[in-house]
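Only one structure is covered here, and it is reproduced in the block below.
What follows is an incomplete set of chains from the complex, kept in their original frame.
Should a chain be cited, it is by its letter among A and B, assigned in written order, with residues numbered from 1 in that chain.
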Amino acid sequence: MSKKEEKTEYVKNGKRLDGRGTEELRPLKIEVGVLSRADGSCALEWGQNKVVAAVYGPREALPKHIQNPYKALVDYQYRMATFSVPDRKNPKPGRREMEISKVSGEALEKAIFLERFPNTTIDIFVEILDSNAGTRVAALVAASAALADAGIPMRDMVSAVGVGKAGGEIILDLNKDEEDAPDAVDIPMAILPRTEEIVLLQMDGLLTPEEWKKALKLGLKGCKQVYEVQKEALRKKYLEAEKEESEPNTETATQEEGE
Amino acid sequence: MASDIVLDLRADKVIEAIKLGKRLDNRKFDEYRKLKITKNISENANGSARVLLGETDVIAGIKMVPGDPFPDTPKEGSISVGVEFLPLASPLFEPGPPRENETELARVVDRGIRESKCLDFEKLCIKEGEKVWVVFIDMYTMNDDGNLFDACSIAALSALLETKIPKLGDEYKIVKGEYSGKLHLARKPLLCTTTKIAGHLVNDACFAEEKAMEARFSVATTEDGYMAAYQKGGSGSFSPKEIDECIDLSFAKAKEIRKQL
């Protein structure tokens, strides 16, 4: 909300204030199958962001009058814990959470074979436990992995990343300091990586079409990096399942810095 | 229900036509319906406008109210944008608390105005750390024949352009019926939405076309070549190339509409 007044250089000698390159993601760790009651689940850490996602369904949609006889409904709920932000968040879900839930649910609808599950609902719940810019894309990445973990048939995973501008530079995966730049532009985007179909795209800030072209390119690249981490997390679980290990899964797939 | 079936049949016809390069009302793919803007429709508002886009009918009204500044921006006023999908406007709207469609629309219109910096929030300061102007922008739907996003954005901007600043008396109380000047807008951000139907891009979709849509992309542009906000909606997708086309269309269409303000 309050943007810094003094002139800051956000990229210096190709390095950002936190040491990353302009096209570099923050460290990303994904683990699936972390909650026993849910049909699918995922724990994700992305920089300081910490997210847990759970999937229930397809299950009968109730009350009956909301059922769609042609396809499953998707109910996506993005929520932030009261302590996950600098000032305590009001526990009641706000308009921001409602909007993010809507566009994120729509982003996943394209990926899931909804027509196979008429009259049902697929419920996706994501809770943000800690935050530092980019939680909506982090949530979507976790939700997508949880859907796969639940065995729900999908055209492709949804991979997502934030891209944008700070101090005049187009950069990948903005952190909170960068999002607070006076000229900050924030562009959350999500794609189906195999076809580059864009399923979520928002922006706010002042941006020219030329800047957007550059940002898009960077975003597509970032999504694909994320995609690899998602796949690796799922692979790990299924390999272990094949080995029929009975121990709990403690290893996690990790996207190291500067990959 | 019968009405759902009727809507599905109309959606089928829309798709059939689009595939043949046509729209049911014979408009070109990028053609907006007739736009009629009526200003100052409410004397009690500080600014107001009614927008007819074809048969889509929306109203925006502005109230400027002295309020407390946010603690982290003691010298800045603020805006508050709301929309109510009145049940007058459609058999599908029910009265009740705001739902996600209303929330999305209000927030996208909000971002277009806020991020374009058309309003200088520091000029909305009355006394630093003590009192600032809160500009309430409230929109209501009267008749929904599609493209509420663009209609509401046009109504909000039209109402803002007419807004008079209330005169303040003692203890920041508003002196009724007196004004101290007009609200200054540095830019004219307008939201233009492109809708994807059967793989084709069309503008200003009517209600029947929205029933047939895969996805939509709305871009708020300014007259000096910036985008201030955009938003993809709907369960379909866009290719990167389609997004570029949508952006071009939004700039072009906003330019046309801006002439009619």
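Keep this in mind: contacts are C-beta pairs under 8 Å (C-beta built on N, C-alpha and C of every residue); 3 or more make two chains touch, one makes a residue touch a chain.
Keep in mind that this is a model prediction, so the values were computed, not measured.
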item: Copy-number formula (whole complex, one representative of each chain type shown); value: A x3, B x3
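Simple rule for what comes next: only the chains that are shown with their structure count from here on.
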item: Intercentroid distance (Cα basis), chain B paired with chain A, Å; value: 28
item: Contact footprint of chain A on chain B as seen in their complex; value: 70, 72-73, 98, 100-101, 103-104, 106-107, 111, 114-117, 217, 222, 225-240, 243-244, 247-248, 251
item: Partner chain B, residues of chain A touching it in the complex; value: 1-2, 95-96, 98-99, 101-103, 106, 109-110, 192, 196-209, 212-213, 216, 220
